[in-house]
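All protein chains but one are shown at their positions in the complex.
Lettered A and B in written order, each chain numbered from 1.
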Amino acid sequence: MSVARDAQAADDGARPGRRPLLTATGLRKTYGTTPALDEADFSISPGEVVAVMGPSGSGKSTLLHCLAGIVRPDAGVVRYRDRELSAMPDAERSRLRRDEFGFVFQFGQLVPELTCLENVALPLRLGGVRRKEAERRATEWLERLEVAEVTRQRPGEVSGGQGQRVAVARALVTEPRVVFADEPTGALDSLNGERVMRLLTSAARDTGAAVVLVTHEARVAAYSDREVVVRDGRSRDLTREPAA
Amino acid sequence: MSAPHPERPARSEHPARSGSAAHDPFRVWARDLGLGMRFAVTGGREGWIRTLLTAVGVGLGVALLLTTAAVPAMLQARSDRTSARSTDGSGAEPTRPGPHTLLVEPANTTYRWYDITGDLFEPEGAEPPLPPGVSRMPGPGEMVVSPALASMLADPADRLLRERLPQHVVGTVGAAGLSGPKELLYYAGAHGLSQYVGMTRRIDRFGGGFPQDPWTPVLIVLLVIVFVVLLVPVGVFVATAVRFGGERRDRRLAALRLIGADSRTTRRIAAGEALCGALLGLVAGAAVFLGLRRAIGTFSLDQTSVFPSDMTPAPELAALIAVAVPVAAVLVTLLALRGVVIEPLGVVRGATPRRRRLWWRLLVPAAGLAMLYPLIGTVAATGPASSVNRPQVAAGAVLLLLGLTTLLPWLVQTVVARLGGAGPVPWQLASRSLQLSSGVAARTVSGITVAVAGAIAVQAVFAGVAGQFTHDTGQDPASAQMAVDIPVRDGSQVKRVVGAFRTTEGVRQVMGTAESGAADLGAAARARDAARSGHGEQAEDDLSTTGITVGDCATLRQVARIGSCSPGSVFLVTGLYGSPPDPLLTPGHRLDLSVPGTPGATGDGPRPWTIPASARTVTGETDATGYERSGVLATPEALDPDLLQAPQARIAITLDPGVPDAEDLVRNTAVRIDPSDPTTTLHATQEAQRYVSLRRGLMIGAVAVLVMIGASLLVSMLEQLRERRRLLATLVAFGTRRRTLGLSVLWQAAVPMALGLVLAVAGGLGLGAVLLRVVNESVGFDWASVAVMAGAGAGVVVLVTLLSLPPLWRMMRPDGLRTE
């Protein structure tokens, strides 16, 4: 990482808006012999909510994993604020995920042994924030996501909707620049799904976070600003293509 | 185990439907167990893995049990063979040469750290007996050797050994004549053996003799405890193994509830699955045992090797294992499912685990104590082995040790409940996880807890009774390291022998005396007269004798406080061990240096010698070889050693520590003079053989148990990690460092381990203290070895945790996020 690039990145952070925050070009990823991504492109700007849609097995989740630096693509480049994410060593990508990204998944994301409060405080504590301070901020987020009542309970003792809102609180507690949400409402009924989406998108808009939202549900995708369709590992950004 | 009682309404229905399959408890059991066994093998990859894990775990345990069951027969077979080749005799040896007699002189020797058994043979007739496994009698300059010794002799690196045993190898000793396949043994032909010199004896057959080193009651207690301490962890381990993968199985059973199985049926099905694993484990265990049995002939441990054919478990013990293991598997499964409610929609373990109660958990160890308490002070150091109530000792110790496994879950739960969520993230993750599943945590370390507690107790007892089995030799290895005792023809040979050792490489100093005996001159003459008239034996026995030692002043100074000394000095040592002064030992007394009746001295005439008037009475001292002399100490100028009858050259050798093979060089010199290897290496203490082999057995067993427990710990650890695969992947996704997760796994293992070790130390010390009182020893502990035992337990846990880290890293790859 050159000094010039770092300077550019800092500069980029200073003026949010038009410049893309996270871009991907020509991503390829194969699991075994099955191609999951095949020349996929993507881009998201600060504060933007982008829905990634497509049928199951189309490569949506793989795209998200590549964008978030969880998986290294076989080919192609992922850039985050002018730094090449796809070329970073694991430790650096981990740091980035800890400090600048947030995650919400469909299942099994809360640590079952920890209380909800401890779960939300966990990313802050992993980043070195002291326990008291971390739990104070976690409490604020739990309130903001309307789940203050489960603070002391364990994930196994709360409802699916509450659990998912706790997960959203955990994703947002570090005030990340990008939130990656993979089917965040997949296990919820409509009402709870709506509530999670409303809270997620409004909180993200308040903090200026960009949201990459993987979903196959149009009603969920309707909370986005724009959608990208992944089909057979290729992505299409229809919002950008002028309709015929 | 009793068959489940039908509930009351069902019983009232019974007569109406008697004979129907659904109500015949045996049929129901058979059906559900069979179903479970089918699930175990057809449950897809998961089911298979689970069954395999159980089978491997149970298999290891079964292999160890079978090995233990083979030990008594193995010991018996070995002792049968060694006593069949014994030349010790039973006191009924022929006194005169005949066509079937053989002169035998034991010629055991030591090469480096190898003990080599050997005998020198000299047939006196045409048809001497042959030892087992030998087909032809080696002639002079020839020998037959065991296969292991043969290959050692052929190794150029063991040149010194070849010099020790230069005889021509003319055959090998077969298995029938060996204790184990790697035993080092030779029989060499000799000539000029004399029945009355050294250890030579005349035999007309091999075998017989008195058993040596019998089992004392204390040894019996030790033996029982060693078996308990080794087998209880195996039992705990087998119980853990049948629970491998239990959580997944429970989820599968929930699906069965959904389609209408009642909760008893699911339990029986679970038991059937465990039964299948246990049966496969039996087969695997038998296979491992057979493999071990085949392999065991190829290696030796601490000079002990075992013939595969000796390692045959007693049939009744093997049958017991074959029945007890599957039954235990079913029982353990039923017991384990007691606290689990399998509902159609999942497994309910309760959000907050129920509090464990202490009182009944204390009952088990209390019962053990109650059984041992009446035995306190009842086991004597000597006496008949049958005086020990073995079942009571064993049951008491087993209950005390098992009591630790019942106490441990309570202890772990109580302690981790107090751990706050404070502290760094790894600690928080670990302590929270322990709070939620303290039972699993306690179970994983219960095996090691029992093993360590047993080891501490047994070590304490071993240390406590060591005094009974270790005796002071009085030797001083600091001033001399080897002693040589060689019978020589006459006094001048002593000088030659001493000279031979002086010129041996690696020898720093040699002290040599010529020793013999003497009697009152008049009494000796009377004894000779009596012998001629045919009443010799009684007179010879009544003859009082005294010792004669001839050496120069420097040498005599080592054996008594002689004060001033010059050539020609004579000293008298009398009143040894507080006995009254010997009337023979007065200046001017006339002695006969040829004692009638001395072996090998028949027919000699009298050799009169007068104690000079200048002889001074002095106090004797123990020399470096642990030998204390009494009688006449004379310089060669005062008493010509050539006058001595059948003298003994008694030599103490100080070695040069800088010469690596000094001991073997000295032995090589010694066998050139006397092929029976008259050397001894000096040790300050000596331990009883049975005690040593029991301790060695304990060590071997303890290592095997620790390895096995470590393996089971690893399996259950990996299993727990696999259960959390998705969660781990999520944690990694949001940037958790590997170090954080690794540390949390370490803490999660370390906390229960620490608690387990505390309990193990407490329980081990308690059991040790009780057992020490049982064998009438004062209670005391060697804290260093307690620490070593606890450390070994901790080491296993740390090692296992480290071994589980690479799979953890692999599981932390983001693949875990992919939906299957």
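Some notes on this structure:
Here is the rule we use: contacts are C-beta pairs under 8 Å (C-beta built on N, C-alpha and C of every residue); 3 or more make two chains touch, one makes a residue touch a chain.
Rule of thumb we're sticking to: contacts and distances are computed from a predicted model.
According to its UniProt record, the chain left out of view corresponds to "PadR family transcriptional regulator" among "PepSY domain-containing protein", "Electron transfer flavoprotein subunit beta", "ABC transporter permease" or "PadR family transcriptional regulator". For the chain that is not shown, the touched chains among those present are A, taking the whole complex. From the set A:72, A:95 or A:236, the residue in touch with the chain omitted from the display is A:236, counting the whole complex. The residue touching the chain not shown here, chosen from A:55, A:128, A:156 or A:208, is A:55.
For subunit A, the residues in touch with the chain missing from this view are 51, 53, 55, 198, 202, 217-219, 221-225, 227, 229, 231, 236, 238-239, 243-244.
Everything below uses one rule, namely that only the chains that are shown with their structure count from here on.
Centre to centre, using the average C-alpha position, subunit A and subunit B are separated by 63 Å. Within the complex, the subunit B residues that touch subunit A are 351, 421-422, 424-425, 428-429, 432-433, 435-437, 726-727, 730-737, 740, 814, 817-819.
Contact residues on subunit A toward subunit B in their complex (touch as defined above): 31, 61, 65, 68, 70-71, 91, 94-99, 101-103, 105, 107-109, 111-115, 118, 122-123, 125-126, 131, 154, 156-157, 170-171, 182.
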